[in-house]
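This report refers to the structure that appears directly beneath it.
Missing here is one protein chain; the remaining ones are kept as they sit in the complex.
Take a look at chain A:
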Amino acid sequence: MAASALCWALRAARQVLPSQTRGYYVDWRMLRDVKRRKLAYEYADERLRINAIRKNTILPKELQEVADKEIAALPRDSCPVRIHNRCVLTSRPRGVKRRWRLSRIVFRHFADHAQMSGIQRAMW
């Protein structure tokens, strides 16, 4: 567990080479969110299939209970419910517009500097 955390840390912080390259995730919470997204993508098919067996009225109930246990045994970060849409630039968890994946503050900053295509100050 510690080793994997270290690996992730290394990947996030990159190696401190003479050129001093830094990682590109704003903070650890963003990194954890990235981890969850990757795992959810990996286990998506399996979860779908096991859920198809669970949410069923035809198969016997014992089979469905077995399937319940199986899906609970999968890693916790593999379920898509744990993904949270954070701001891409500031990692802000709240006030994020889905279309631009930006928090309201960053969005406003870019829009005022005319760097958002097709965005204009509303006036009516």
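Heads up, the rule we're going with is that a contact is a pair of C-beta atoms (placed from the backbone, for glycine too) under 8 Å apart; a residue touches a chain by one contact, two chains touch by 3 or more; residues count from 1.
Going forward, contacts and distances are computed from a predicted model.
Novice: Between "Eukaryotic translation initiation factor 3 subunit H", "Chromosome transmission fidelity protein 8 homolog", "beta-aspartyl-peptidase" or "Small ribosomal subunit protein mS31", which matches the UniProt record of the unshown chain?
Specialist: "Small ribosomal subunit protein mS31"
Novice: Considering the entire assembly, which residues of chain A contact the chain that has been omitted?
Specialist: Residues 45-46, 49, 52-53, 56, 58-60, 62-63, 66 of chain A touch the chain absent from view.
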